[in-house]
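Just passing along the structure, written as structure tokens.
One protein chain is absent from this view; the other protein chains keep their places.
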Amino acid sequence: MQNLRFAELDIQGLLRRIEQELSSEFGKGQVCTTIPELQTVPGSQFGMAVATVNGDEFVIGAAETPFSIQSLSKVFVLEKVLQITGASLWERVGREPSGLPFNSLALLEIEGGVPRNPFINAGALVLTDHLAANHATAEKAVLQFVQSLSANDSIAINERVAKSEKETGGLNFALAHLLRSRKSIAGNVDQILDTYIRLCALEMSCLDLARAFTHLANNGVCPRSGQSVLPELDVRRVNALMLTCGLYDGVGNFAYRVGIPAKSGVGGGVVGVIPRVLSVAVWAPELDAQGNSLAGISALELFTKYSGWSIF
Amino acid sequence: MQNLRFAELDIQGLLRRIEQELSSEFGKGQVCTTIPELQTVPGSQFGMAVATVNGDEFVIGAAETPFSIQSLSKVFVLEKVLQITGASLWERVGREPSGLPFNSLALLEIEGGVPRNPFINAGALVLTDHLAANHATAEKAVLQFVQSLSANDSIAINERVAKSEKETGGLNFALAHLLRSRKSIAGNVDQILDTYIRLCALEMSCLDLARAFTHLANNGVCPRSGQSVLPELDVRRVNALMLTCGLYDGVGNFAYRVGIPAKSGVGGGVVGVIPRVLSVAVWAPELDAQGNSLAGISALELFTKYSGWSIF
Amino acid sequence: MQNLRFAELDIQGLLRRIEQELSSEFGKGQVCTTIPELQTVPGSQFGMAVATVNGDEFVIGAAETPFSIQSLSKVFVLEKVLQITGASLWERVGREPSGLPFNSLALLEIEGGVPRNPFINAGALVLTDHLAANHATAEKAVLQFVQSLSANDSIAINERVAKSEKETGGLNFALAHLLRSRKSIAGNVDQILDTYIRLCALEMSCLDLARAFTHLANNGVCPRSGQSVLPELDVRRVNALMLTCGLYDGVGNFAYRVGIPAKSGVGGGVVGVIPRVLSVAVWAPELDAQGNSLAGISALELFTKYSGWSIF
Partner (left out) sequence: MQNLRFAELDIQGLLRRIEQELSSEFGKGQVCTTIPELQTVPGSQFGMAVATVNGDEFVIGAAETPFSIQSLSKVFVLEKVLQITGASLWERVGREPSGLPFNSLALLEIEGGVPRNPFINAGALVLTDHLAANHATAEKAVLQFVQSLSANDSIAINERVAKSEKETGGLNFALAHLLRSRKSIAGNVDQILDTYIRLCALEMSCLDLARAFTHLANNGVCPRSGQSVLPELDVRRVNALMLTCGLYDGVGNFAYRVGIPAKSGVGGGVVGVIPRVLSVAVWAPELDAQGNSLAGISALELFTKYSGWSIF
């Protein structure tokens, strides 16, 4: 596999080049329309942050502006569940790409209530239930986990976004009630929806996110604190799950175009991992038809194209 | 990314260890039942071959026994199409995992006749049509391509297997006629089915296959001949497609358990690629419920577990 | 079409014969398991009532024991909606058999939130919303309608059954939230579910039901009160809807075996209409795999077989 070429590669210059080339991408997509509170976010913002396994950090644009992480929270929930309950979660959720949009009820129904993977909404709802059954304060556990990974105690839930999603998020309510009717969720539906929605409403910046993902590029060890977050094998598995299931029904194209494990959220964030090298977070609120950040994906494509980094 | 540790790692010893540990895996699966001629193959055979980017080769068991490559041929067809027609193929076939069994007509129908990816049967039929439209003798072109990659002119089509599949393969006939009715196939249905089925009936050994895939671990260059088979970017993309679409509806579990790009066939072969290190081919005819080689997948899991090689 | 042969046909004798022949049908099905409160109902009960367009009535067995009408309420809701809002309801719900179980979310999703017909749960939820939007007290309106049709003021909602269904009926909650997320329901989800579930929990006897359906056999006129309930054309249409959509995914077999418009409920009730002759209600709590009363359908089959009455 490739040598690290930090010395040779000017990451800061690379970020500048990407920012320049991206300018034509704005105005083509649409800011998330399903959550009213997110519709007010100006669409043409852009930020990007890199955190290397050596501890170096690089930022450009609005890299320190907090935004709604939405589905990116699913990675943190999965990691926390792995920490607390280990492999028992795989009795309740699968590991296959869904082949369908992230909020598909049809697929779920066909398969009797077992969600395809932890990164579709149904899967994350089941994980939230699993976490709540094994931990008294699931929300707090994940929040502290994230604050610790990012070394930023000010990370918090945006109450307006949570409220907005609760008022309009009918589909997640449908999913949760369906899962309950199939006995895939054991706990109280309203409480699980509350925890799920509140964790989606976490606000973090690109720099926070790059930091929070660095251990996934570093065999499970946070390069800043030196602490082991997850065993090496689990880290590989989380990366594998991101590659096959992290971008909804756009995973195949993303693997083809960009070639690294990544997870996206409808707030416009995308975070990628280059194993044994670095983590990289982008934010650009305009989304494509699959609900992935349009400029965010282009930025990561340019990043791997110009750096030559790819897992393939 | 990881350093090459050929010096440190005793690959031959690793293969011996895998062969030993696998003994308990036999008798659990079932030799391919859909093609009568393949049902006669003894189930407990096992072979494995490794070909490194340095040109080294390692074999164990029945690594030089030719077997029916079946869907492994889809990789060669894809590569040949990329060589001859470039990216134009992506107008006719997608790049997303199907989320359904490899021979699903339901999925195909829902999406109006555009197959999800080149590695499901429908996708390979469209590629065969694409190749036939751009090359006078599609079958011969792929055969020579394979012989050249494996440096083995004796590689040939098993006529009995081809005949057997033609007599029983109703589902591929249904797929081809459906694709024709959706104008997804332009050529003569019977000719395309003939070419498709004959290329599935190619017989190669593990060693042939490991050699034929080495360029995918070596940025597109065959380490033996020094010739460039595909540009580096195309190689990454073929690897990405194998990872997200190469094992039918078992891709997610394979990525999770094994963590490398690979392609399987119902003849019991599986070939994996560890980028910038080596290619590895296994053969064990008994299949799991998804149609993947049971012991073959276990062998690759042990291979990456003991070597520490993973793209994640 | 057939002559009325009331004089010749001994309806009371026919009911006795049916009761006798049915004895072997009990113990083969299962009392409704989805609503805990209904599980306590003894399975081997049987009642049957006939109300002719001449005003004659015939009963046998437990014909005057009230039971949970469940989906039979969907006919009353449809009629009330037709009375109040006329054809405008057809902008919100279709008129085609679903081809799938009554509680299918998959189908609903595929079709963008427009339920197939008024007799699947999704369709009845939309009608309940439609009624609530056009009438201040939807529940009271339907209750009074039913009491008036049956000439029985003591007909009431079983509060324990309503409570039981609310506590367990996750699937209806999922459906309602899904419909809300597709804008197919405009009102408050919890209120609509409450009205829907309470009307399903109405308790009526076979005699009540036979009386309440007689106008559908009598061109819309109640033979007892002489009042016109619905115009003749609407009556034909309600009968047509019952024939094509009234027995979930068992409509085709029922039309083939029994040959009259009918509607069933998971409480074990089935009510049939022989246009221009009579209405007939049966109750037998054990259900078949489609959720239809096992002995109830057999009773109606014997009824049309021995009487020779059929719309075909």
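As written, the chain order gives the labels A, B and C, with residue 1 at the start of each chain.
Rule of thumb we're sticking to: a contact is a pair of C-beta atoms (placed from the backbone, for glycine too) under 8 Å apart; a residue touches a chain by one contact, two chains touch by 3 or more.
Predicted model only: the values in this text are computed from it and were never measured.
By the touch rule given at the top, the unshown chain touches B, C in the complete complex.
Shown as candidates are C:E79, C:E165 or C:D249; the residue that touches the absent chain is C:D249. Interface note: of C:L107, C:A174 or C:A262, the residue touching the hidden chain in the full complex is C:L107. Although one chain is not displayed, its contacts with chain C can still be listed: residues 1-4, 94-100, 107, 116-117, 235-237, 239-241, 243-245, 249-253, 255-256, 259, 261, 275-277, 310-312. Considering the complete assembly, chain B touches the hidden chain via residues 104-106, 109-110, 169-171, 173-178, 180-181, 189.
Just so it is clear, only the chains that are shown with their structure count from here on.
The chain with its Cα centre farthest from the Cα centre of chain A is C. Residue numbering at the chain A/chain B interface overlaps substantially, since over half of the positions present are found in both copies. Averaged C-alpha coordinates put the centre of chain B at 56 Å from the centre of chain C.
If you average the Cα atoms of chain A and of chain C, the two centres end up 48 Å apart. The centroid of the Cα atoms in chain A and the matching centroid in chain B are 32 Å apart. Across the assembly, chain B contributes no residue in contact with two or more other chains.
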